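Heads up, one of the protein chains got dropped from this complex, but the rest are sitting where they should.
Chain IDs A, B and C follow the sequence of writing; residue 1 opens each chain.
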Amino acid sequence: MKNNIIIQIITRLLFPFIQLFGFYVIMHGESGPGGGFQGGVILGASVILYVIVFGIDEGRKLISEKTNDILNCTGVLIYGGVGLLCIIAGGKYLEYNILPLGSVHFASHMGMLGIEIGVGVTVSAVMITLFFETARQGK
Amino acid sequence: MSISQHFPVFVILLPLISAVLIPILSRAKKIYGWYISSAATFFSFMISVSLLRTVLDKGEISYWLGNWEPPWGIEYVVDYLSGFVLVVISFIIFVITLYSRNSVDKEIPEDKVVPFYSIYMLFVAGLLGMIVTGDIFNLYVFIEISSLAGYALIAVGRKRDALIASYNYLILGTIAATFILLGIGYLYMMTGTLNMADLRERLPALYNTTVIRTAFAFFSVGLSLKIALFPLHIWLPNAYTHAPSVIAALQAATATKVGVYAMIRIMFTVFKPHFILEVVPVARLFLVLSAVAIIAGSLLAFGQKDIRRVLAYSSIGQIGYIVMGIALANRLSIIGSLIHILNHALMKGGLFLVVGAVVYKTGITDIDGFKGLGKKMPFSMAAFTICALSMVGIPLTAGFVSKWYLALGALQAGKWIMVPVILISSLLTAIYFWRIIDNIYFEGHEVEGKIDDAPPGMLVPTFALAFCCILFGIVASIPVNITGLAAEMLVGG
Amino acid sequence: MIEFILAKYNYWIYITLMMIGFYAMIAKPNLIKKIIGMNIFQTAVFLFYISIAKVKGGTAPIEWEKAVQYDNPLPHVLILTAIVVSVSTTAVALALIIKIYKAYGTIEEDKILEMNK
Partner (left out) sequence: MKTTYLFVVLITGIALAYGTIDMPNFGDPQAPANHHVAPRYIEKTHEETGVDNMVTSVLASYRGYDTFGETTVIFTAGICVILLLRETRDNKKKNRRKKGVRS
């Protein structure tokens, strides 16, 4: 699809909006359907769409193998890190209420948001990894 | 507020976080992967020991994740049983991790070492998580972590057969895990809870419903597949044969043991012994299956030429011993089972480590290729002989203790027929190991070229395991006391 | 009898699906078809869990002033986890199949077993 100008332009147009929607779904998980996993998959899908249209080499310019590998790990680290923060703050593992952020509800909110972001990062990065690693096999 | 109250969760977090850190930190140098893994498994082992000591002093530890009280939140439980198994498994894992450095250098392509160690640590985290958890769905999640990692680890074996072995393991493992998931769903449907202790209280009223019986059937089949109980063992020989040596040792010594532990949890903690003995007499079925497994495993080990295949089939027989103890379900037999978990992990781990050392030095896995190795690799072969003697169950080795308790348990349960089964199988084991030991020491020098013994990085861990085989044969009272407490907790007096 | 069957119709559907998937998983010689079977098999279990969660007249478990009754949120959570597990297993299985195809040149199980002899 490298020569099809219509698809290329439409993809470029849609690309930021798909990502915006992905972020929205991650953030919105607390009050409506959504959450880290779903949003992460949408984020990953945006990159996959981009790679399908522009090819693997262009896609690697967008997100390099090294960044991708590090993002894979970052998500789990964020999740584990939030848990450890709760221990440092004097609670049990993953006890968000204890985080010193003012009100209990706000702390709990922030804790959940933190782990949702962690899940989202890992899921999107892994989706991209899966796609790149399998797509490269065709070469 | 001391840090030690968080130990139950740190045992799992250490390997898990290090699995995540390895791909980031060992970009600079490949060997960092091994350093991080060794450190993490060492601290996990230390924490396990400290947990067991706390349990022995003060009784059961319960850790509420997120501080939600069970059954609403997830609970971690360390009691006599999980404390004991935790120490055993984390010790074996630590020893094998120490050993892995040379073997991985030799058998894993250089560019795969970093992800290899990362998955290795995930596998470890999955196994340890399965032991500590007190929540039945959490158990499923950790089963899946360890099995997914296990599939990939087997697939990195050098030959292409490893791929197909891993694929078959994946299909059967997924069937097993899905059956377990289904069983969990059935239990939840009837009780409304996922906490093991809570299930134990709520289930007896429902023992006569078809739903609970089906749930138990699916748990049994799923877990039997995971531990490779005899008719469901087909994935195991190929997986152990084609996996890299370190992984074969790790799988043989720990993965099936943790599966057996999960089985004990389901049968004696979630359900009560009364259920498998009287309400639905599956204990009898398991007893027959275990007897068949013991004999068939030993017989099948006979015809094999590849040493790893001999060990794999012998594993199937040894799993039979452990299940036999569970099926007899009295105090002595449970002690026998639990000690056999320890012993078999030590012996089979030791044997596979020696095989790994031979592969490292010569690349030979045929039994015939072992001829004359007794002179070329005297230390490795000495360790092999000790572990083999322990497998046979010679007095003063660890293998004797567990078989003794299993036989006592069988007599107490009035199933005296199991005693000759144990004796015959020991005899068969003696014969097929004799074939190998005969090759090692008394046959001519077939191995050509200059071969010296394995490097100390491999010898020391192997000897640590072999030494423990003798240690726990002579000082049997330590494991017997601890498992005695665990058995009392499980089946009462 | 009819009432008994109708009252549990979701469960009958899930049992049928599960049997289809299970059969494909163990009987099909094509490795990809096995994976398809595996997915049907696991999806059947998801259907079972979601069926447990349903309460007559209940709405999605998100707070809403007009709601009279909510569905049970716990099975939804469990199955979210199980879906992720299923996706991961499928990914690993497909990666294995790619490697197998490269090593053997086929993905028919019987041919591979012949080659291994």
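Definition applied: a residue touches a chain if its C-beta (ideal position, glycine included) is under 8 Å from a C-beta of that chain, and two chains touch if they have at least 3 such contacts.
Here the structure is a predicted model, which is why all the values come from computation and not from measurement.
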Among the chains present, which touch the one that was left out? A, B, C
Of the residues listed, A:Val51, A:Val76 or A:Ile98, which one is in contact with the missing chain? A:Val76
The listed residue (C:Ile32, C:Val55 or C:Leu113) that touches the chain absent from the view is C:Val55
Considering the whole complex, not just the chains shown, which residues of chain B touch the missing one? 16, 19-20, 23, 65-66, 68, 71-74, 109, 111-112, 115-116, 118-119, 122, 125, 129, 137-138, 141-142, 144-145, 148-149, 151-152, 155-156, 186, 188-194, 202, 209-211, 213-215, 217-218
On chain C, where is the contact patch with the chain that was removed from view? 7-12, 15, 18-19, 22-23, 26-27, 51-58, 61-63, 69-70, 72-78, 80-81, 84-85, 87-89, 91-92, 95-96, 98-99
For chain A, residues in touch with the removed chain: 29-33, 35, 37, 69, 72-73, 75-76, 79-80, 83, 93-94, 96, 104-106, 108-109, 111-112, 115-116, 118-119, 122-123, 125-126, 129-130, 133-134, 136-137
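As a working rule, only the chains that are shown with their structure count from here on.
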Pick one for the touching-chains graph, please: line, ring, star, complete, other. complete
Can you work out the whole-Å distance between the CA centroids of chain A and chain B? 36
So how far apart, in whole Å, are chain B and chain C when each is placed at the average of its C-alpha atoms? 29
Please tell me the distance, in whole Å, between the geometric centres of chain A and chain C computed from their C-alpha atoms. 25
Listed in rising order, chain C residues that touch 2 or more other chains are none
Can you tell me which residues of chain B touch two or more of the remaining chains? none
Spell out the part of chain C that touches chain A in their complex, as residue ranges. 60, 62, 80, 84, 91, 94-95, 98, 102
Which chain B residues qualify as touching chain C in the complex? 137, 140-141, 144, 148, 151-152, 155, 160-161, 163-164, 166-167, 170-171, 174-175, 177-178, 181-182, 184-185, 188-189, 194
So, in the complex, the side of chain A touching chain C is made of residues 31-33, 35, 37, 130, 133-134, 137
